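The complex appears here without one of its protein chains, the remainder shown in place.
Up next, chain A:
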Amino acid sequence: MTMLLRAIRAEFAKLLTTRIWWILAAVLFGYIGMLSGGLAALFAGIQSGAIDPSAAGTGTGTQGTPPLGSLPPLVYSFASSVGYVFPVLLGALATTGEFRHQTLTPTFLANPRRAQVLGAKVITLFLAGAAFGAIALLASVGIGALVINAFGVDTLLGDSATWSLIGRTVIAMALWAAVGVGLGVLVPSQVASIVIVLAFTQFVEPLLRFASMFTEATAGIATFLPGAASDALVGASIFTMAGPVGGATSTLDWWQGGLVLLAYAAAATVGGYFVSWRRDVT
């Protein structure tokens, strides 16, 4: 046990002694803050009548806006529904960096128990992902609620459902960082890993989720996509709002979503252990 704690402390030191964590954290905060503040202003403005829908350029009137009452969770969930790419990148960079900078050599010299090192990395990144979740929520809830409140719409911050959404967001972000570690050992090339993260999260999965909504069967399968599972875990997402009108929208229960995401992290990490981690370090 002390060995594992030691390994975790070393992994935390690794994470905090290079610049990538705070650069990602700063961009995460700025990005989510802008998005949450901006869209909260748009939707809350429309709901409160402060903004004329036609002026907002939606063209479809109030049809495209969420029903009253569900706006705050939607805005708050930007933390994970949009921000999840950041913990994935953090986890992937922390892992692929060891290959890229050949720091696996000193790492395995100091602790030759490789499975333990990888386990410590997953635990460390899980906690770091939770911290990223807190940072993202500070942006989405902090700035979002301020804007929503400014338009006189209820922020729902007194609602326990809102707070459980916030808690589940932290868990989702933590799991995403673990998924990143798994991806990093599965695809140790840093460039390839980053390309996969960006292409999959920003393009492939949104497209698959959108396309899958047109039939019942594919929609069921699509709920097991990692992003969909994450949204199910959190309980609200821009994607569930943006589906085609009348399309099939099915989601998993929140705990099922969490387990699916956990399964992705576990499968990638264990697979990566065999693919790269226990290989020769040359």
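As a convention for this text, a contact is a pair of C-beta atoms (placed from the backbone, for glycine too) under 8 Å apart; a residue touches a chain by one contact, two chains touch by 3 or more; residues count from 1.
One rule holds in what follows: contacts and distances are computed from a predicted model.
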item	value
Omitted chain, identified by the protein name its UniProt record gives, among "Nitrate/nitrite transport system permease protein", "Acyl carrier protein", "3-isopropylmalate dehydratase small subunit" or "ABC transporter ATP-binding protein"	"ABC transporter ATP-binding protein"
Residue of A:Gly33, A:Pro72 or A:Gly97 in touch with the missing chain, whole complex considered	A:Gly97
Residues in chain A touching the chain absent from view	2-3, 6-7, 9-10, 13-14, 17-20, 97, 101-113, 280-282
